[in-house]
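Heads up, one of the protein chains got dropped from this complex, but the rest are sitting where they should.
The block that comes next holds subunit A.
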Amino acid sequence: MAKKAFFKNSGSIASLLIVLVIGSLGFVLPDTFTNDHKQSVVNAGSSAKKEIEPTRIKADNPMPIYGNWKNFTSKNGLPGDKAYCVKIDGDRVLVGTHEGLAVYQDGKWKTYTTEDGLAHNGVLAIDVSKQTGDVWLGTMGGLTRWSTGTFENFTQMNSGMPNNLIYAVTCDGKDVWVATGGGAGHYDTYAKKWQIFTEENAPMHEPWTYGVCAGDGKIFIAAWGGGVVEYTKKTKKFRDYVDPDGNMEIDLFPDDGIVHDITTGTSWSNGILWVGTYFGLSRYDGVHWKGYFDHDSGLASNFINFIKASGDVVFICTDKGLSTTDGNNWITYTKNETNTNGKAVLLTDTHSTEMTMTPSISHNYTIGVDVEGEQIWVATSKGVSQGELLKQPLQ
């Protein structure tokens, strides 16, 4: 529960009221802070109908704001402080740490390690198959299928999996995809067959892959130095999206393509592909690319570790905090250097607003995030943070 709301830039009283009303519902409506106020709000609690400016990205749903943060570290349940990933799975939360898999259920933590059957204690990625309920864990020593109590490990030594170092895992129907240090891997759970994709058989710069996601009948692989590699499942064909400016660290021509070839994550939702890089964020609607940087948007940092799209919003884990955006509006959560408190900065085209968070997220170096319903979990280098969608009026 946020106790205070600060407004960095003074605005109209109307703007203040709108922020308070919307904040009380846990949302910031996009485009409600424009100068001319030409958007008309129909129902602040659920959806907003508005005229769209030609240069603006359409955003139909309000931006969620999270607060009431609760942090967990090795002092109160986690096996270690370094949390790499988090996944909400029904009434439990799975957290990948450097010391094993931590499961939070009914207010209690339970840890699973190699002694229980994990391939490796360093759990870097988690996904849950909607079809079967099986949990797939990407670790530093292989892929583990955790099926209600039993662990089955796939390694580069005992299976056709490309490499033991797994940065990302995603379940897509009967298929499981992994992004590894030795290429992307595809496992067909029906046929029990592995396929490997590297620079030898796919448009990649090198086999190192960092992220993988599924959407729209396609698989999007974040390939280190190779931009995004798109695989169409129906045709089994690849194409790549690379930075037209090459590997330059500046974006010479805005919105001409992906912002950089060193990609760290992909996430697809509602027809939009979001791409995280170490040099900014990209958004692709199937036709146009748009780039976002820390100097021209609310993005906490260009150094993006992980992204997760949900609905119209993407959650961006950076080395300097957690950002969320719908393409126009931004909310960035950070922690103060000197204490456990922090803030959420709400940014639109013209307005920036700060909310104090007491406490805030556990650490600014964020590495993983998941949202489901009214809760958000964030993995950081100093534990995990649990946040709630804010509903009460801001104090």
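As a convention for this text, contacts are C-beta pairs under 8 Å (C-beta built on N, C-alpha and C of every residue); 3 or more make two chains touch, one makes a residue touch a chain; residues count from 1.
In this text, contacts and distances are computed from a predicted model.
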Checklist outcome for this item: Of the listed "Lactate utilization protein C", "PD40 domain-containing protein", "histidine kinase" or "ATP/GTP-binding protein", the name UniProt assigns to the chain that isn't shown is "PD40 domain-containing protein"
Next on the checklist: Touch as defined at the start, partner being the missing chain; which of A:Asn76, A:Asn201, A:Asn270 or A:Thr350 qualifies?
Outcome noted: A:Asn201
Checklist entry - Which subunit A residues would touch the chain omitted from the figure, given the whole complex? => result 131-134, 145, 147-150, 152, 156-160, 162-163, 174, 182, 189-196, 198, 200-201
